[in-house]
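A protein chain is absent from this complex, but the other protein chains hold their places.
Order of writing sets the labels: A, B and C. Residues in every chain begin at 1.
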């Protein structure tokens, strides 16, 4: 692969150390942790060792970590499991408009089941204002969930302040830290959260392992009912190789985080300033300062995101677009719209997410090719000279 | 490991070909299938190739297979997702008493949500009588789920007959084939089922990959809501290495099944006849003929299952017990009780599940050691001479 | 995801631009939905002698525009009117299902350009 990967938010290549840690568990140490002979107990030991490494990454106790198969599962588990277990307090939950689909969609499913759901608005930088939460929260609110940092625009939310408001009102607080783990230090105690989702493949660990931190003593309904795995809170034979890999990835991340973040922030800043300098009519999305190291996100006026991605891919640059090209509705990114970006500008979303394997040279290469790609597409666009008579419409109703 | 593994129903060691197929996807072909650059599309291609291999194992169309992370997830998805999507037909579902926890417990969760659940009784061999289903099914029944074959007693259920009754009554039919895939030929068309769960780690594939077959056009509610993966029916970044491994394992299984089953049945029969011959007061559990190849399950009178397992493990024999030593309640296996086995006899459950790596010599070794272990434990037991005054009690109420 | 043919039309789009004093102009789509195609045609003796496009949209939208403008050149107006979205998609070696609407847009923009020409003709 001669390509340069700038899509670490989509997924990461596993670190070699992680694969090495996993290898013995595929064919030799393959036992089921529930089995009481040595092969099983050996697997059980590996499971618990990984649990304690993952707990350390977020400052939790080992028994507070529940392994799941993905960040999406952890998020669904948190939303449905906590709202379900605490419905006696009330049937109202609050999530922000910055959330990932795997928070928004289970929240909508709860709405259909009769829960009231408030979708908290955000400001133009994507920040949830604690005062807005304060107003939205009621006696009936059992759960508040706000993303720790956005994988799409990089904005880091004021979780500590928001969690304090939830606590004051007797509501549980969950944060989706899938995009943060690996990039930002996480401490569940300092943040004051009751639950937090993280996913290994976002920090150089394997796909198939993720975890929900759940503060000791907090009741939750299982999403996957069955056996006694994960203290009866998540059934299914444990994916030991992946869990062991997650443990190793957590350990590496814990050790390397400050240096990783420093390097990524440097490259990110160079990329952002280079793009803003070299291309006209381009806008940085998300908070200018309070943002994920490694995340450079833009809206480029007059052209569309997928076309940019293809143009860049042809030059060996792999990036992403919040323009939801993968979504069938071809609608603009709800996150960008909720930040007040116009629907046509939101179509020009492009996101570069950097990771440990990127180098300064990658950034310079991107800065060389990206302006050329934009120029090319603007030559094709009918809006090269400006949006003209295009009106702001709130919603796009596809024709067929 | 000098040990002899007789616990293939707990989990399998991965086949070397499976690991080989997975290897490139950890660090090189690590892309996200939703990404449109080559690295992503390459992953997408691998995903769809695996899907079609897994579909072939059960005679389905590729688009009818939904990948999940475990058999337990597939079962929960089927029970909650189908009952939820078809509640308009009625809020009654039927499951058998032979089911795995990952069917029983979501069914009980539905019960709490106001669904009516019938738990179908079975005969002394563990068979569900189609006439009993016929009586239990009503106009309100939306879903029937019966296990294909029991991992605990080996009994193979008359799925075709049962599914026909469900169809006739306009109810959907799901079968948990987690214990069968890898041992029995499966054909969703011939069986006439609407949904079927299988799990890769039960047929020499990786942990972390499983699938729900769902007949084309059947509505289901997601268990994990979020993005558009798996056609919007199961969110979460796909675990490509595991899914690729499942594809390879399905391919190997499809090719090798008849020969595997023949060998296993031979070894199983030798083990069963040897045990019944060499040990007194031991009973074969499950159907004597209509049973999984490779599954030899017994109840040994006057001693307890876990103690047998430990005694055997000390001799390098790794087996399992349905006596639920892993369960906190220390209750006898519900499956055995539902077959009419007395609670004290059910405590002496022991299950040998054979797999491709077993040899005839393993069987002879087990036949040498097992009677000695039983003898030893009976010397310790107060019931060496018989149950004496022990009365049959339906339920054990633990003291503390 | 995309065929080689499509990628060729995306990376080397044919007929980009706008015909000055075009005989017909057709525009379809909405930038808030992510796709806008503007097609201009030149007509002589009932045949389309030239066609150009400008497109705001995804890779498929750009390739469809390029292909449509190629396909119409030399065709009579009736022949051009009968170009279906399936014909465009086929000519590109197929489109992924979620992108079929792009070939729709292409055929529609072309039809609008032809209707515009006819209207102008009537008006003359």
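The rule is short, and it goes like this: contacts are C-beta pairs under 8 Å (C-beta built on N, C-alpha and C of every residue); 3 or more make two chains touch, one makes a residue touch a chain.
This structure is a prediction, so every number in the text was calculated from the model and none was measured.
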Shown chains that the omitted chain touches within the full complex: A, B
Of the candidates B:125, B:175, B:253 or B:344, the residue in contact with the absent chain is B:344
Of B:157, B:176, B:251 or B:306, which sits in contact with the chain we cannot see? B:306
Where chain B meets the chain that is not shown, the residues are 302-307, 310-311, 314, 323, 325, 328, 330-332, 342-344, 347, 379-384, 387, 390, 392-393, 395-400
Logged for chain A, residues touching the omitted partner chain are 36, 41, 44
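We take it that only the chains that are shown with their structure count from here on.
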Using mean Cα positions as chain centres, tell me which chain lies farthest from chain A. C
Chain centres from averaged Cα atoms put chain A and chain C apart, in whole Å, by 39
Chain A to chain B: how many Å between their CA centres? 34
Identify all positions of chain C at which a residue touches two or more other chains, and write them in rising order. none
Multi-partner residues of chain B (each touching 2 or more other chains): 36
